[in-house]
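One structure follows; several queries about it will come next.
The complex appears here minus one protein chain, its other protein chains still in place.
In this document, chain identifiers A and B correspond to the written order of the chains, with residue numbering beginning at 1 in each.
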Amino acid sequence: MKAFEVVAARDARHAVALLAEHTPTAKVKVIAGGTDLLADLKFASASHAPDVVVDISRAEDLRTIAVTGGGLSIGALVTHTEIMASPAIREMFPALVDAAHTIGAVQTRNLGTLGGNLVTAVPSVDSGPTLVALDAQVTVLGPGGERRMPLAEFFVGPRRTALKPDELLVEILIPTENLGKPACFLKFGLRKGQALALVNVAASFWVDAKTQTFRAPRVALGAVAPKVIHATSAEAYLEGRAIAPEAMAEAGRLAVGDAKPISDFRASAEYRKHLIAVLTRRALEGAYDVWQKKQSPAGRAR
Amino acid sequence: MVTVTVNVNGEPRTASVPPETTLLRLLREQFNLTGAKLGCDVGDCGACTVMVDGKSVNSCLMLAGQADGRDVLTIEGLATLERLHPLQEAFEQLGSLQCGFCGPGILMSAKALLDENPDPSEQDIRDALAGNLCRCTGYIKMIEAIQGVARADGARPAPKSA
Partner (left out) sequence: MDKKSAVIEKQARLQEVEALLKAPAAAPLAPLPREVLVPEARQQTPAVRQRATRPDGRLHGLGQTKYIDDYYLPGMLYAKIKRAGIASARILRIDTSEALKMPGVMAVITGKDVPCNSFGPSLKDQPVLADERVFHAGDGVAAVAAVTEQIAAEALEKITVEYEPIRPVLDPLESLQLETPGLHAPNPNIYGHKVIRKGDVEKGFAQSYRIFEGSYRTQMVEHVPLEPHASVATWDANGRVTIYSTLGRITLGRADISRTIGVPMSRVRVIATVVGGNFGGKNEITTEPVLALLAKKTGRPVKCTFTRPEEFLASTTRHPLVMDYKTGVTKEGKILARQIRLVLDGGAYCSWSETTLGKACILSAGPYQIDNLYAEAFVVYTNKTMTGAMRGFGAPQVCFAYESQMDDMAKALGIDPLQIRLTNALREGSLSPTSQKLHSVVVRETLLQAAQRFGWNEDGGGNGAQS
């Protein structure tokens, strides 16, 4: 690894100040858990390496999980292990726990942060689909203050986000109206443990209890386009439709048309298309299971 | 250069290293603790696993400076002069390691698991070892050893053998 300087930030504001100080004159990178950054730099050529690294791993203010006026707020520095252990997240969004659980292995999840995962923005990013399906927003802090945008727009392309070099991702927010919205995340990799997704899918919807129809359905797909995408035709098809296995299967077929999977050494585009249809259907079934469990007295008691 | 002080295996140790030094290299090259191994240097193989503040991490993916002021436990800190750690004893008795290169990392992952969950199911154990690659053994004897230690701790009666 090429030599670089490290400056440690006490908190988010300090980190932004350090970014402002160094970005005009040097190539700067933020380090949180380091599981993406250091792995990237190990065998990178010297020209690719940063001169200064801003270490935010001790910025405790970025490490909170809390329900606020705006919704469920998750700090950028929260690790995947912390997401899995959070009582609030386990209660409201088991899908987020499942998604965190599929990321790397214990050691990587202990270091790797939600913020780092989203900023790296690989198309297969495993935290992406569930959060996109829950209409999550992200808060970004820069020299000019904060700005907020939907996560779906924060992702721009493969390994590209809307973040500017002097900005910090500080918070991920699931809006109040979606708290407890039934959701399900499914990932298909070549192995169960420590494998990147060939396809990952998240589905989420409210159930109109009276009519038993889909309300505000969302289907998000990963690893099948340059960034995490909404399966918009599947979503449009489901809106207001009666909940039934055939509808879920049809949504799966429609989702295939929303994606542009590529062929690579992990899988062919054809195989990925097959996976999209199957996983979308299963994710919809899974989200419906979550809803049903919440309705049963036993489910509520837990 | 940055000056790093870590509490390694219960003893404070200090070194001055270039800022890009990883925790793994700090342990191996400055403190002569060569138990943690460099297998892939990118977090895939788990041979470098150590515990930082009670959690297992890939020491190849952590900067030495990020460990400053923290507690680090390495394989060298498991046994005392009088006695092996129960996991070490079980691994030895069951012949759980073959070439041994992955062993220190596996044992640290196992220790981290049992610290948090004294009564793991087989699936829990497999999940805990997912980040440690072994090319010799096929993992079975490791899983048996970890199960044996968990049971010996009185967590639960031995399950019926398969």
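Please note the rule applied: a residue touches a chain if its C-beta (ideal position, glycine included) is under 8 Å from a C-beta of that chain, and two chains touch if they have at least 3 such contacts.
These numbers were taken from a predicted model, which means no experiment stands behind them.
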- Which residue from B:6, B:51 or B:97 sits in contact with the chain not drawn here? B:97
- Message: I'm checking contacts with the chain that's been left out. Which of B:66, B:88 or B:109 qualifies?
- Response: B:88
- Mind listing the chain B residues that contact the chain we can't see here? 18, 28, 34-42, 44-45, 47, 74-76, 78-79, 84, 87-88, 91-104, 107, 133-136
- Message: Tell me which stretches of chain A touch the chain missing from the display.
- Response: 1-3, 43, 45-46
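Assume only the chains that are shown with their structure count from here on.
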- Task: For chain A and chain B, let me know how many angstrom lie between their CA-based centres, rounded off.
- Result: 29
- Item | Complex interface listing, chain A residues touching chain B | 1-6, 8, 31, 33-35, 38-39, 42-43, 53, 55, 57, 81, 104-108, 110-111, 192-194
- Per the touch rule above, chain B residues touching chain A in the complex are 2, 18-20, 22, 41-44, 46, 49, 55-58, 60-63, 65-66, 109, 112-113, 126-128, 130-132
